[in-house]
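A single protein chain has been omitted from the complex, and every remaining protein chain is retained in its original position.
For clarity, chains are labelled A, B, C, D and E in written order, and residue numbers in each chain start from 1.
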Amino acid sequence: MERLEHASELLELTESQVAALREPVHIAQESLEVMRDDGTKETLPAYRVQFNNARGPYKGGIRFHPAANLDEVKSLAAAMAIKCAVVDIPLGGGKGGVQFNPKEYSRAEIERVARAWARAFAPVIGIDKDIPAPDVYTNAEIMGYMLDEYEKTVGKSEAGMITGKPLALGGIVGRDTATAQGGAYVLDEIVRALDLDPTKLRVAVQGFGNAGFHIARILHGLGYTIVGLSDSKGALMSQTGLDPEAAYRAKHESDVITALYCSGTVCDEERLSRD
Amino acid sequence: MERLEHASELLELTESQVAALREPVHIAQESLEVMRDDGTKETLPAYRVQFNNARGPYKGGIRFHPAANLDEVKSLAAAMAIKCAVVDIPLGGGKGGVQFNPKEYSRAEIERVARAWARAFAPVIGIDKDIPAPDVYTNAEIMGYMLDEYEKTVGKSEAGMITGKPLALGGIVGRDTATAQGGAYVLDEIVRALDLDPTKLRVAVQGFGNAGFHIARILHGLGYTIVGLSDSKGALMSQTGLDPEAAYRAKHESDVITALYCSGTVCDEERLSRD
Amino acid sequence: MERLEHASELLELTESQVAALREPVHIAQESLEVMRDDGTKETLPAYRVQFNNARGPYKGGIRFHPAANLDEVKSLAAAMAIKCAVVDIPLGGGKGGVQFNPKEYSRAEIERVARAWARAFAPVIGIDKDIPAPDVYTNAEIMGYMLDEYEKTVGKSEAGMITGKPLALGGIVGRDTATAQGGAYVLDEIVRALDLDPTKLRVAVQGFGNAGFHIARILHGLGYTIVGLSDSKGALMSQTGLDPEAAYRAKHESDVITALYCSGTVCDEERLSRD
Amino acid sequence: MERLEHASELLELTESQVAALREPVHIAQESLEVMRDDGTKETLPAYRVQFNNARGPYKGGIRFHPAANLDEVKSLAAAMAIKCAVVDIPLGGGKGGVQFNPKEYSRAEIERVARAWARAFAPVIGIDKDIPAPDVYTNAEIMGYMLDEYEKTVGKSEAGMITGKPLALGGIVGRDTATAQGGAYVLDEIVRALDLDPTKLRVAVQGFGNAGFHIARILHGLGYTIVGLSDSKGALMSQTGLDPEAAYRAKHESDVITALYCSGTVCDEERLSRD
Amino acid sequence: MERLEHASELLELTESQVAALREPVHIAQESLEVMRDDGTKETLPAYRVQFNNARGPYKGGIRFHPAANLDEVKSLAAAMAIKCAVVDIPLGGGKGGVQFNPKEYSRAEIERVARAWARAFAPVIGIDKDIPAPDVYTNAEIMGYMLDEYEKTVGKSEAGMITGKPLALGGIVGRDTATAQGGAYVLDEIVRALDLDPTKLRVAVQGFGNAGFHIARILHGLGYTIVGLSDSKGALMSQTGLDPEAAYRAKHESDVITALYCSGTVCDEERLSRD
Partner (left out) sequence: MERLEHASELLELTESQVAALREPVHIAQESLEVMRDDGTKETLPAYRVQFNNARGPYKGGIRFHPAANLDEVKSLAAAMAIKCAVVDIPLGGGKGGVQFNPKEYSRAEIERVARAWARAFAPVIGIDKDIPAPDVYTNAEIMGYMLDEYEKTVGKSEAGMITGKPLALGGIVGRDTATAQGGAYVLDEIVRALDLDPTKLRVAVQGFGNAGFHIARILHGLGYTIVGLSDSKGALMSQTGLDPEAAYRAKHESDVITALYCSGTVCDEERLSRD
């Protein structure tokens, strides 16, 4: 907020222009009633913040996280609006979430949460209104449930209402490595601008889920030396360089190492789907 | 919240039933862009909380107040849901508001706020969805603007989408004195139950807007002795009894007394419209 | 228009208020493509003028007449708005028409015109938008076709979208004699106010279709002496009084007399349906 | 069909009129995907036949029965159209069903079937389109689930979209005994027309669910002697007369007798809800 | 069905997966009321089966045939779903039809059938719901009527709601020869795979309507020797080869030969439009 005020002074924005950067156009909060596998019903708070659509339909992910709340989702939605504008995509900014801990829910329960979200927010989303995407602890499979539920609710096919969906439902090739690839492109530009030699650079990657593994793999392929890899459960280090694909296999194939990171298969999958 | 937990223990409610009493089904927050008379634009946060509609369309007022915020509107919406259920009306509970100080706005500006509210929330209100009403600093005139704007937005006549509207637009006779009349009926029942004699009872009324004046007038007519009248600007007291109609005339007709209460005619009208 | 200006001066109306009395809110004109019985297609201009709906849904008849045009329909729609307001019915004013000569069309062709009208204007009519009725050369049967076509177009039952429909489709008893009955009530009030004796009054009725026959019949029953009856083809006169029912039977049952009035059965029916 | 042809010859109906009595206007069949309590998914064929709505919205029950199929539902829908017309109610005729055996499903599973039905057919039902009701093996509780699901799907309150719902959701008093009461009225008229003495008549009732129990109780109250009661599991007979209320209590309260009829509580409830 | 069970065993499909291959998601049957040229009205049963839309909007033709019924249309819809999936087009499978013999109807009557179909099924078809196409005894002209009627019903332009329409209404070049061309491509691949020489192959074509004529013409152009041509009325044979274009001209231009095939011009046209 302080930075916003400072920026608006520098840019000599009117009060009305500042207001458009300070508050979302529309906020919707719904109570999702979800059946647990034991037949009991729970009510989870769910959000969709639509910050600004002057440049096109709202766009932004949906996170499933115990710490998701209205304030967090609002600030993330504002960031999406600015990110889309900065790279000149004809989309606005939005963000959504459900406040619960998916690690404590079965796959069937998570499907029910996803379907409940899509149904509750169906009136305000869609290809020409607001286009969700995966975010923290949501992945292509969850986008697929949301798409299916949305289409059933509105009674028509509309695959473009969500991104990050499975290939079989109209997703695009490369979506899973896109975050890492984007980071690699940016790094590449910086290295070129600074006139550095990639083969002489040493890289440590923090986080070894979807984004972390792929950027390590891509940079390794470009000649960078990967000297460190870490995730929330431990770290690997080697001055002569690590092979990210071998590390990835070790993490997922070896029972021993997997056991270090995570107590079940759900957890492994969620980690891979982090966006 | 504490009381809710206590009550739910006494009633042995399930977790799902408590959740329905704790959180609203749907919350919508909009940024209303309103033009001031000087041509500048302002953005005002506006709310509609739809607490529960298991028993029928949501029902509840809209307040224009600088202290209106999401928390206040939520708790008022919950109260509406319970009030409607207690008296067995087939309606649910809702509440709305706009966070601004109407005393600092001209009548034309307030009309624009009212129209902006109706237009922004048109998709979620209506005779079979959610039926607003006047509340703090909103009155029949404002309901009329909202009705007109709503009908223009949805393209049909639907006078039943709002209550507390002017008689000429389909409002009902007696709406302006209904709050006071209701209070009088309740008091009457209590007095009867306690076997008291109204003519020997002394009454002081706090607040002398729409509700305060009318209940004083009604009780005076029933033989109660009105010994005190007050509003936010002053008070009258008489051990032998006051005539509420005379006091009302004095407040509104005498320039001197009016000046005590309020700096302009807008303010007087708003005071009269308090619900 | 002159009278409007004069009236608005007397009433000190604002320019905006006068404008609302001068121009309709909405005018729609459609080209109806209708198949003749010989398989050729014709295009007929059709209108719906919606003058004012501040007091409720637009209300007014649909005429089938070669002289129906936008100007005529506009002035009739304005008159409807004022008529509804004067008698304090919560309805606005509208009027519609199709420019063609129904006397030159078969019953099946007229059904197709009626259905084409209902389908073309379906988006702007309905129980909460605009409620048509019979007018010159349209009758209960035609309202029935319009109701059926409208319901098929919008996909729901909505008998209240039109008045003057057949009893079997939800019409009300007494609709066919309502115009005459209304005239009789008005006359009765005048006679009472002037303290006259009906049995000493002599009445001549101009027009002997639906309205003319029924008012003659009603007044005859109230003791008035009916000394003259006429329609576009001839007249009857008797100083000692005529029996309207006998005259009606003579007009319709006797081939000779019917032939005087009209060349075919269609024509007879249309005459009966004049409103 | 033979009878239809015979009748149409007697009435000299046109081919088009016979067609309207032979085939429904609209048939919809949906595959309902329903989750069993063990997490597996089943697909059940579901129907809604809308026979004729010339007189008003379609009206007719929904049955849950393993033998429900398109042919049965079609003929029942035709019967509804004729029944409503005969008693001059402004409603058309429809009927629906789901082909499965509710006796093999838990209450939670039946709720899911009911909700799936309401959601699948939501586009073609509603207060002004088609108004369902309970039928074989469906009851007020199931109507309540359908109403709730329909309202969630269309996003508005519309209690009138279904009849036979619980009192708390807007159902009408007397609905549970209406079938029996109607039968009693008809019998009463016949007895009166034949000039018989009820107190000398002996009655045996076949079926002892909702309709059977109540008509036995009502006739008993009117002085008829109830000499026989039977249901699908057994029969009671007494030349001196039975007390239906005592029999009903015995059937439901006594473990021994209940065990004769049914293996669980679900079954008992279904029996009570037969229409 | 047997083959489906066998296949599902081989593929180890779950019961729910088999169900999705066994029954359509949605079936709609309507009674189309159509006016004959003599003014009488007929009621024709019409169908649209929507088998599966998991991969995209339903897609499939509409046939006008006296033998069209629900069972036939269901199995054809299932085939469409599988065909679209096999060639990986993002469309599902559907099929429709009207049960009547178009050879006994005039062109104007067939237009009315086509328009009645489009209007009756308008709520369930559309570019994002279900996209019809020509099939047995329906052609580009009929698709044009359906498109026009659909657009009038929904009130917007949506040329993509149907395929196989006339070029002037947005149809694509090559649609009329596409079936034949597709067959030629497949044959060509087989011939190539078997290492055969087209110029040494002899071809007999069964059927000489749209598909038969064009494949004969295309293969003739590729060097195949066309030794036989036949349709439902006769056959031509020549060991040295036939010229398909000459045969086509002879069939359509010579009165004598035309007379052999067909008793009127309607019939000729229908033959050409077979898909």
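In this text, contacts are C-beta pairs under 8 Å (C-beta built on N, C-alpha and C of every residue); 3 or more make two chains touch, one makes a residue touch a chain.
Treat the numbers as computed from the prediction; the structure is a model and nothing was measured.
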item	value
Selected from E:90, E:123, E:170 or E:183 as touching the chain missing from the view	E:170
Residue touching the undisplayed chain, where the options are C:30, C:148 or C:188	C:30
Candidates A:56, A:160, A:198 or A:228 - the one touching the absent chain	A:56
Those residues of chain B which, in the complete complex, touch the missing chain	37, 39, 108, 119, 123, 152-153, 155
Residues of chain A (touch criterion as defined above) contacting the omitted chain	53-57, 90, 126, 128-129
Contact set of chain C toward the excluded chain (per top definition)	14-16, 19-20, 22-31, 33, 40-43, 45, 123
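Convention: only the chains that are shown with their structure count from here on.
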item	value
Interface with more contacting C-beta pairs, comparing A-E to C-E	A-E
Whole-Å separation of chain centres (CA-atom averages), chain C against chain E	51
Centre-to-centre distance between chain D and chain B (centres being mean Cα positions), rounded to whole Å	46
Per-residue overlap in chain C, given as positions that touch at least 2 other chains	155
